[in-house]
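Notes follow once the structure below has been shown.
Here the complex is missing one protein chain, while the rest keep their positions.
Showing chain A:
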Amino acid sequence: MTTDTDTGTVKGTVEDLDALVKAPNADELAALLVAKDRPPRPSALTSSLTFGWRAMLKIKHVPEQLFDVTAFPIMMVLMYAYLFGGALAGSVSSYIQFLLPGVLVMSIVMITMYTGVAINTDITKGVFDRFRTLPMWRPAPMVGYLLGDIVRYLIASVVILVVGLIIGYRPAGGILGVLAGVALLMVFSFAFSWIWTMFGLMLRSEKSVMGVSMMVIFPLTFLSNVFVDPKTMPGWLQAFVNNSPVSHVATAVRELMAGHWPGADIAWSLGWAALFLVVFGAATMRLYNRK
């Protein structure tokens, strides 16, 4: 029997692993239990970053979960650019100048819903019960998920921008404009994601979380100015589209990347973000503490 930590030669089956491990050693255990000192509780930042580290480890161990931030955004860009490009703007390369920032916003907002699914899975598996018995800053697990998700959103943003550049997107705002646009989108997505932490805690199964997410995401992203200028829409729809948070974010990102300073839309985007954070953040923490 080996105690070597290098188990590279071991096949992954449960039986093989079980044969390798030893029986617990009561004396060693007793020695470990003697230490009764407890370190001071970690700061809010440390606990949140620790949960963020957990999210990174999960990406490392289950890399296929990156499918939704790589293949999905590529598909979105190519599909809409070639489907609508010729009809709406005469050519793909001229439509992509308008479409790309919008599709970026739409894709990221759609990807946010996986946060709720991840939380719901953790609850079902029982690991959440352990987190909830730890004496730490209560929102840390949620903030940790969202920090991990920011990394996923950044990956998706890079993928979308690269595909865009390949098929002819030329942002006039240059690198600074693009970075500013992405930064605003990250802030908005972080705040928006608290809707999903709430549903993840509230609903019973992964399936119902997905179902509700679709109901919210589809109207919110499609009924916006991502694909077309709302001027040709009926008045009642214009009223919705022009005031939708997704429209404000899409306009702000589009203008920032084009080298302008859309002050009003930035303010609207941040205002919506603050509202989402306060309302759904509070609802999430209430559910988390009450569950």
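Structural remarks
Here is the rule we use: contacts are C-beta pairs under 8 Å (C-beta built on N, C-alpha and C of every residue); 3 or more make two chains touch, one makes a residue touch a chain; residues count from 1.
Definition applied: contacts and distances are computed from a predicted model.
Choosing from "ABC-type xenobiotic transporter", "FAD-dependent oxidoreductase", "Membrane protein" or "Rhamnose-binding protein", the protein name stored in UniProt for the chain missing from the display reads "ABC-type xenobiotic transporter".
For chain A, the residues in touch with the chain missing from this view are 1-7, 10, 12-15, 17-18, 20-26, 28-36, 38-42, 46-47, 50-51, 53-54, 57-58, 61-62, 122, 125-136, 140, 290-291.
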